[in-house]
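Left out: one protein chain. Kept in place: all the others.
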């Protein structure tokens, strides 16, 4: 009876797209309380495709237009819209965060493995995406762990020396792991007074909240589809717009959105993108949009107005990327495995190149694989540009990869000198290579300035390749490192800097 | 007769929302010239609610839907739309900028006290907002005045020394006071040739133009409603959108909009906010919007779809804020009084904490008051998030307050050492603590980097808590200050840095 009253009230409150017949009983029961308690979230869901379509209806579409990749779905739950219960009670036995809640086995954290009930191909592909391993790639790499400490550690000044206290889990969750993903674990259960008056028991989660791309979930799976497919709307429009990517890709280390904004593509999007259709599947070049967003080049299924496939949908993303241009000392071919913690360079360091830039080739894709990926990506470019245009652009991009790598070699040679001469302390002194000011300047050469320059080159966000963290800073930084080295050697009575 | 012709022409030129019957004769006379002379401003007003509704009509709405807070309005002017004359001839006797203009006693600067004729509750609340005292809080604090000089002063290099010539009033008005507000004073009257050919007399204003939040007005009142409610449209949509706040809150010292843009909330706003309703009063969570803007969390009257109040409207704003995280050496509980120039720390400095971070508690709200404000704010969060989600987020935020404060202590200890050793000159030398390069590095530790990190933590704009003015820079800056100190002591024959 209460449910019937509720449904009536619900229709009045959320009239837009309501199809009561299709909600499962369980979902109706969820909404009975939660429409009052979390109206914003319920409204987001209510505006979603999930709230209006059942998986079985979704399967009836032509294959190219389908938004689910499962070949079939359960007859029982597949006939209802995808509501609260459908996701939050999926695979209860696999979830350590499952708890009894008003007669249902509910879990808090919906995971890629839950989503795979309808979207298995995307989850499979995403598992090959570096992002899905972003937690382990950071946490299981001793060098990166040292780096995290030198950034997140709390600085102190005692006995005439500075140092860093190790960062707390809260600090790491608030910074690096916010994008990389936390490890979400059940730390127990606790009773809590609820908004509707009753005391109820809930699991206590560590590393929560988090929607990082490589989150370790209570069912053992990796990642969070909601990093990009923001819950509970799960809007394809939102995922296709660049603001989603900007959440993790705007800072000086990965200035992708910053470059996009001032690129010609970004200009077109900002000026007339409001007229485009961000909802269609497949996504038709020219008809639905006339300039790319991030998703266009890196993710979406694209077709021509005549229906020819321009690019297959991928959630691996790097299968359209020959080069990995971010985050490391040198740009290099993409790693073969999404688990980069297995990589070792010749010196035994967990890095994809040696300090002189030589690639740890056995862990990286080869030239032919790079060529294949380049061609897949360029098919998208050719939707609007001539081959000569694309080739000219690409030649500049690869020239920039080469010159920014050379500039990083120079910075590295200077820091090697500082370590050799003892004015800075590196691996040979059993010291972090990231903790001193001069080491941070060395890092900025590649992590900020080379990255910005490459990204600018990739998408023509020109001032980021010149003055805005670009070549200007690469040139200035080298001179400042050199000046520092010279002055330190003078002060400490050492000889002048010499080449290695 | 001229007025009749004018009204006819006006209807043709500005047809959109015209209701001639409701304009006062005075306003019609204003428009007679000004529709020609300032068409942009007249059009902005013509599109406004002010141009379409009279205060008396506004009073007829249900209380929750009302946009005016006066219990009653003058029978005479309350029956007309709120036009030029209604505001610019309000309270003429209080305005030193009142002048005779075509038979009317007109003033140039419309003030909160004028607006209070219809909006007294908002003006009252705003008077308790730190912002309303932004002019005096800067100008009546000797330490801040010294800071202003070290930023705005014009640097010179003479006799082998650098120094600063004091900034002119124009420079201060163009920089700090542009947001804080100028003091607008009548400096005399002058005759001026006008666009319509006649010579007329106008007051000459100093500190004009300005729409800063703490502007001192010619009627003695404080603030400018048009800081956020941009004249002459006074659009609630604009005030509710984050771009308004960005005008004063984007730089490295207050990177609020920068954080919002790359937060999940900002992403949702940018991607699908165009479909939201920014005009409704009250503002319904879920129905009108599904992610917050600045105004949602800090200002607006929010209700659930069922009409339950989520948060009361406030123009004090800090009554939803337990912590003051910006602008000072350490984050601290909010000051009790909006007039912060009364605050003195134990050392007698006009600061809300001691240099070691201890709060000047008698001037600050206590723990219980912080708790109350936290709960008010978190009610907004709970419109979409679970209590566990909110608690987890808040724990990280307060952890960040703690660690950024610790990092500021470390930087302060280093600068104290520099002052002690005489390699920099501080209060003991009767010198500014803000004017040397190393002092500016010290300031950046808290004013830029700790601020960015805290703001990022508050709204999950993650790279601003890591690389983009975040923890990376806190760590690097400490090392650079330490390196500088060490090298200076070496050069000057001093011993190495020692702990305080």
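Labels A and B are assigned to the chains in the order they are written; within every chain, residues are numbered from 1.
Simple rule for what comes next: a residue touches a chain if its C-beta (ideal position, glycine included) is under 8 Å from a C-beta of that chain, and two chains touch if they have at least 3 such contacts.
A quick note: this is a predicted structure, and the numbers were derived from the prediction, not measured.
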Looking beyond the chains shown, say which of A:47, A:117 or A:407 touches the absent one. A:407
Out of A:272, A:309 or A:427, which is the one that touches the chain we can't see? A:272
Among listed residues A:105, A:206, A:304 or A:369, the absent chain is touched only by A:304
Among B:59, B:121, B:151 or B:328, which one touches the chain that has been omitted from the display? B:151
Extract the touching residues of chain A with respect to the undisplayed chain. 261-264, 266-268, 270-272, 274, 284-287, 289-291, 304-306, 308, 382-389, 392-393, 395-397, 399-400, 403, 406-407, 410-411, 413-414, 417, 456-457, 460, 462-468, 470-472, 474-476, 478-480, 482-483, 487, 490-491, 496-499
On chain B, the omitted chain is touched by residues 9, 13-14, 35-44, 46-47, 108, 150-162, 164, 167-168, 170-171, 173-176, 178-179, 192, 194-195, 202, 204-205, 208-209, 211, 230, 233, 235, 237-238, 241, 243-244, 246-248, 250-254, 257, 274, 435-438, 440, 447-448, 487-488, 491
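The working rule: only the chains that are shown with their structure count from here on.
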Distance between chain A and chain B based on Cα centroids, please, to the nearest Å. 34
